[in-house]
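First, the structure itself, so that you have it in front of you.
A single protein chain has been removed from this complex, and every other one stays in its place.
== chain A ==
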């Protein structure tokens, strides 16, 4: 068995654990305008990031976007996943593949396309102005709404496919039994489908939340220069500011926040329905 697992372990160790350790070490170094990075062992970068209102705001925006996207994706994804899971016809596999197709388009390409759609000279504004409903362009791009909707478009397939496989594992007869005992559709959902789908729902939400927390291309291209989320902020420190230690500290704060919320959410929901 070990021989089968070993290659994957090596890849993870070489490409994830190694760089992470390196990054952790860098985050404790000191930045100097002349030497860029000076060996040190201090929590200074973390303290500075946490104390800085600007980065607190960036983190707040990131959390708000990620939580909102996760919630909305769940609300939109559950009905679609339910429908997909309960499909019996030969169309089922086709619909499953169609759900996957958006994943074939890279985030940058997709966001660029959105720019053409919702930009001030984009298709929607051109259409609106042609009908004479508005005189000037309606601001759609470079708004938080554009980032939320754009991010949701990226993560929705993950949510739907995760939920669909969970709902599929709930026998239809359980819903029929509940209906037979007098439960209307909404009660069947609340008392049978939702609690049984919960572990998978948590998994889907965790997956989507992590993706949203780390959203980059969508945030940059649809949010514009004024809109800052954590992943672009980290990148800026490395590429533009050349401040590797601070960038590394920001990266670990992002990782820590994501991890903390994931663990907290899982524990809360898990405890509620654990028996």
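In this section, a residue touches a chain if its C-beta (ideal position, glycine included) is under 8 Å from a C-beta of that chain, and two chains touch if they have at least 3 such contacts; residues count from 1.
Assume contacts and distances are computed from a predicted model.
For the chain not present in this complex, what protein name does its UniProt entry give, out of "Acetolactate synthase", "Ketosynthase chain-length factor", "Sulfate/thiosulfate import ATP-binding protein CysA" or "Protein translocase subunit SecD"?
"Sulfate/thiosulfate import ATP-binding protein CysA"
Looking at the whole complex, which of A:23, A:179 or A:203 touches the chain that is not displayed?
Checking each option in A:23, A:179 or A:203, the one touching the absent chain turns out to be A:179.
For the full complex, which residue in A:102, A:144, A:195 or A:265 touches the chain that was left out?
Of these options, the touching residue for the absent chain is A:195.
May I ask you to list the residues on chain A that touch the chain which is not drawn?
On the side of chain A, residues 171, 173-174, 176-185, 187-188, 191-192, 195-196, 273, 275 touch the unshown chain.
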